[in-house]
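Taking it in order: structure first as structure tokens, then the write-up.
A single protein chain has been omitted; all remaining protein chains appear in their positions.
Coming up: chain A.
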Amino acid sequence: MQLESMYQEIILDHYKNPNARGLREPYDGESFQVNPTCGDEVTLRVKVDGDNGESRVTDVSYDGQGCSISQASVSVLTELVTGRTVREACTTMEAFVELMQGRGQVEPDENVLADGVAFAGVAKYPARVKCALLGWMAFKSALVEAGQSPEANGVEVT
């Protein structure tokens, strides 16, 4: 059934038991993102230590409300980027965005995306892609606000 291809167990698990939920201090950058077509919201904070090029994401916290896809996606995000260098985190973000915009034609790399591969099925539903990307858009904006744009860390963003 198609429904199961979108709602992988991993997604439902993250939706019901999200990681790192609740906003924390201190932080260096914060972003609020809303999907104007449905009203889903994410506020995400990022703490970064170290200089550009060597900087590391030391904490990500968030709050939000919305569908299982948007809320599970931001929960997976925290697992994928916390503790990584900004460069690694941005590379992962690029891989995730590429997967989501691939209309189901992109083969995800589990080594890069870990639980993020569960969203491959969502990419076949164009109306839901924005849901999956909401948290990642917040992450990217929060990094920029923290003075840590992907470009400054050597990652080309499409």
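FYI, a residue touches a chain if its C-beta (ideal position, glycine included) is under 8 Å from a C-beta of that chain, and two chains touch if they have at least 3 such contacts; residues count from 1.
Simple rule for what comes next: contacts and distances are computed from a predicted model.
S.K.: UniProt name of the unshown chain, from "Beta sliding clamp", "Cysteine desulfurase", "Putative acyl-CoA dehydrogenase YngJ" or "Aspartyl/glutamyl-tRNA(Asn/Gln) amidotransferase subunit B"?
M.R.: Of the names offered in "Beta sliding clamp", "Cysteine desulfurase", "Putative acyl-CoA dehydrogenase YngJ" or "Aspartyl/glutamyl-tRNA(Asn/Gln) amidotransferase subunit B", the one UniProt assigns to the missing chain is "Cysteine desulfurase".
S.K.: Consider the whole complex, including the chain that is not shown, and state which of A:10, A:67, A:106 or A:152 touches that chain.
M.R.: Answer from the full complex: A:67 touches the omitted chain.
S.K.: Have a look at A:6, A:48, A:95 or A:143 and name the one touching the chain we're not showing.
M.R.: Of the candidates A:6, A:48, A:95 or A:143, A:6 is in touch with the missing chain.
S.K.: Looking at A:90, A:113 or A:131, which makes contact with the chain not pictured?
M.R.: Only one listed residue reaches the unshown chain, and that is A:131.
S.K.: So which of A:10, A:38 or A:106 would be touching the chain we can't see?
M.R.: Once the missing chain is taken into account, the touching residue is A:38.
S.K.: Since one chain has been left out of the picture, which residues of chain A touch it in the full complex?
M.R.: Within chain A, the residues touching the omitted chain are 1-3, 6-7, 12, 37-41, 65-69, 125, 128, 131.
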